[in-house]
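As you look at this complex, bear in mind that one protein chain is not there, while each of the others sits in place.
Chains here go by letter, A and B, matching the order in which they are written, and residues are numbered from 1 within each.
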Amino acid sequence: MSQLMIADRVPREELMTSGHVACPGCAAPIAMRMVLKALGPKTIVVMPASCWSIIAGPWPQSSLKVPLYHAAFETGAATASGVRAALDMQGDTETTVLVWAGDGGTFDIGLQALSGAAERNENILYCCYDNEAYMNTGIQRSSATPWGAATSTTPAVQPQSTHKKDILAILAAHRIPYAATATVAHPVDLLEKVTKARAIRGTRFLHILAPCPPGWKFEDDETIELARMAVRAGVFPLVEVEHGEHWRFTAEGAREPVGPYLRKQGRFRHLGEEQVRQIQAEVDRRWNAMRRRVESSESDEDGSLAEGG
Amino acid sequence: MGPSGSEYRRVPPIAVSSSSTLVNHTGSWKYIRPLFQDRVAPCNAGCPVGIDIEGYMNLLREGRVAEARDLLLRENPMPGVTGRVCHHPCEVSCNRESFDRAVAVHAVERMLGDLAMPEVPLPAPPARNQRVAIVGSGPAGLACAYHLAGLGYRVTVFEAATQPGGMLRLAIPEYRLPEAVLDREIERIRARGVEIICCVNVGDDLPWWSVRANYDAVFLAPGAHRDRALEVEGEQSRGVEPGLKFLEDVKRGNRPNLGRQVIVVGGGNTAIDCARTAVRMGADCLVLYRRTRAEMPAIPDEVEEAEREGVKFEFLAAPVAFESKRGRLKAVECVRMRLGPPDASGRRRPIPVDSDHFTLPADTVLTAVGEVTDLAAVPQDLERQDSALRVGAWGETSGVRVFAGGDVTDETRSVAHALGAGKRAAIGIDRYLRQAAGEPVEPDGLARLRYGGSGNVSITRWRGDDPIQRASPTNDVVRFEDLNPSHFQRAARRDDRRLHSETARSGFTEVNLGLTRDGALEEARRCFNCAVCNGCELCLIFCPDVAIARGTDGNRFDIALDYCKGCGVCAAECPRGGITMTRAGL
Partner (left out) sequence: MVGNHAVSWGASLSRAEVISAYPITPQTQVVEQLSEMCADGRLNARFIKVESEHSAMAACIGASAAGARAFTATSSQGLALMHELLHWASLGRLPIVMADINRALAPGWNIWTDQNDTLAQRDTGWIQLYCETNQEVLDTTIQAFKLAEAVDLPVMLVLDAFYLSHTAEPVDIPDPEMVDVYLPRREPRYRLDVNEPRAFGALVRPDSYMEMRWHQQSAMDRARAEFEHIDREWENLFCRRYGAVESYRTEGADLLLVTSGTITSTARFVIDRRRARGEAVGLVKMKMFRPFPADTLRTLLSGVERVAVLDRNLSPGRSGIFAEEIRAALYDVDPEERPALYGYVVGLGGRDVTPGTIDDIIDRTRGAAAPTREDVWVGLNL
């Protein structure tokens, strides 16, 4: 098939409603909607503080048609552990407990609880929709903010000076059964990953890149394009890892230079050519590290196959 | 236990939801809105016939093969013919060419054309009493007859030859266009009620005054059947033959003696037809062309097939004299050419290099440097322009109620252009007769009827009975830059199946076998479906506001403007440029 006929691949059911108050062009609701489509109505959402705390609607509204618990910022994975335990006690092993957290709630304040849950291999699906800063509070930097980005706490004259935390590797180091990256621009990949994750017991982690028009400073209609460019530039490789060992790329394709991706975003406007080169070098370094993980997984599999034979 | 419900008053003890966010009409935020707006695909605009290619491709994608065929047959009475012999400019304009390779539209069209006739033909309006005479049963005449019959007119076609079809019948070799295919197409035209009378030479057997008196309108499409002269010394020698005459001779079943070495002069389709036919008759054949391969007007595929079959080419060469010995042709003296600045056709003008002459041995020379109209065969009162009849946009001549089209005018000489001219004149005649009957007619509706404003006309647009629901259609053409190619994947173009060249050159069996039905359907799925919604639902899935839903009331999609924030993601992500962001209606 030469065209993506997504219509046949996406479940019809809408578990999210219009009228939510996300900014125009926001990727976060797109991500939620796709994930819920893949999970279905037997899902309970635990939502630590994030943009989505607002998108879900003020009391007495809800933009979700599944149960939703607004949780304290740092407690996503822990609260979900409790929900899971309660469901287990009620004999409900079918319902998916979904943590829906932003990058702040995952990379920063929620990392301890997430690490704890992952170490316990809690039977939850943890989705981090990553817009690479504290967007809800006004674009302050987080440990998910890429090097060189301007935010309201890393102004252009002194932009983010550290590289984005490799959250997937951190989760993989917990040897959880499934961890993957995804974006809103790759709906089939995302749906397949959620569907796969749904069928697995234990802690599953999905890191979804969710571009933010006001935070990254691009046009409202470029949200999907930005996510696509991030993947093509190798800034955000689409991968999955099982049991912390078996790494796999889920999207192949030639890598494009990072420059055009950066140039589309106002948060990188202050960068000179030299800094773009530095970012390219870091992207290359990470990409190569990822490629080595994937290759070593492949050779491991070959090896174990040979031993088995 | 806790407090009872009545104690909750307005506010419950906890922040528990009791409504959805649908109460927030976030649509009020927007200053721009999406509009599903079908535009025109470049293939439609590029087709000289004026076929809704995009329309039938879309139907094929949905597996609606019979409907696709019917849509095609609305605009083109001879898809089996054009699928084989058209130079398919649709593929040149195909946006997919900028991505990987153009869709093999011709092969898809051919598959549809070869399907059985529709059981229920295009629905005709109530029969009209007026009668129209058509002179000439080539593609222009037959197309005009077909469309007029479809509009309810009583149509009679007069053909001088013994069988209808014009050049298609007389000159195009069997290995390119089997007569059975042509017969089937003509049968389909007859099935519409078109009367075809052969062996009538109008102006001779039947006087012009009689035709003009007995019919409410006349369409002249006698074609151009005379080979253009080379104007070279010795051209009258035995062994120097007009190519067209040669082709007609062979089609009549004759096998003229060519000798061993044949030289064909020319670079168009007739030249290639001559060469390949000569090869089939056992001759060695060389094509002499005064420009280079890039300037050849012949269909490139045909040139390649000719090469595979053993035809040789001598480019940048032109004959200056024919040498005979004892009344038999022996050789052709040629002059080397070089390319100068572009001429009126945009191609670089060939200039002789006088110092460079050479001689090629030849037993037969076939000349194929174009055909000219025999204007003696049309009424003398009609205004001419150069060597053709002067016609207006609707095919109207200077004579009252007389229209003309095809090779008798200065129309580009191709089957597709002839079919297109016939259609345009059919609309012109319908328009004229309606006007004459006092019916209101749009004063200048031609651009509206033309695909993209400058393509050929659509009879469906004229009739106003498009079976395809189009959303707020506009007539502008979608360019590659308007598409979002991220959603397309590369896919190899399917090549036509062909006879092996050894087999091919040994007879007149059809060489190009097109695609299998499944192959053609697969190829149709390569179509980007430019400019029209094909229901891919990317807009729906990418909408951050769940504001696009599968449609009701015949719309493919409904946009909930109460909630759409006007972000434009749908328009940006639409793979085919089918969504426009507009301030209109806000």
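Just so it is clear, a residue touches a chain if its C-beta (ideal position, glycine included) is under 8 Å from a C-beta of that chain, and two chains touch if they have at least 3 such contacts.
Since this is a predicted model, take the numbers as computed values, not measurements.
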Chain not shown: contacting residue from B:R9, B:R252 or B:K325: B:R9
Chain not shown: contacting residue from A:E13, A:D88 or A:E256: A:D88
Contact residue for the chain not shown (choose from A:L68, A:A185 or A:A227): A:L68
Footprint left on subunit A by the chain that the document does not show: 41-44, 46, 53-54, 56-62, 64-72, 74-75, 77-90, 95, 112-113, 115-116, 119-120, 122
Where the missing chain touches subunit B, by residue: 1-3, 8-18
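The rule we apply is simple: only the chains that are shown with their structure count from here on.
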Distance between the centres, which are taken as Cα means, of subunit B and subunit A, whole angstrom: 50
Footprint of subunit B on subunit A - complex, ascending: 1-7, 10, 14, 16-22, 24-30, 33-34, 56-57, 59-63, 65, 68, 70, 184-185, 187, 213, 219-225, 228
Interfacial residue positions of subunit B with respect to subunit A in the complex: 15-26, 29-30, 486-491, 525-526, 528-529, 535-538, 540-547, 560, 562-563, 565-569, 571-573, 575, 581
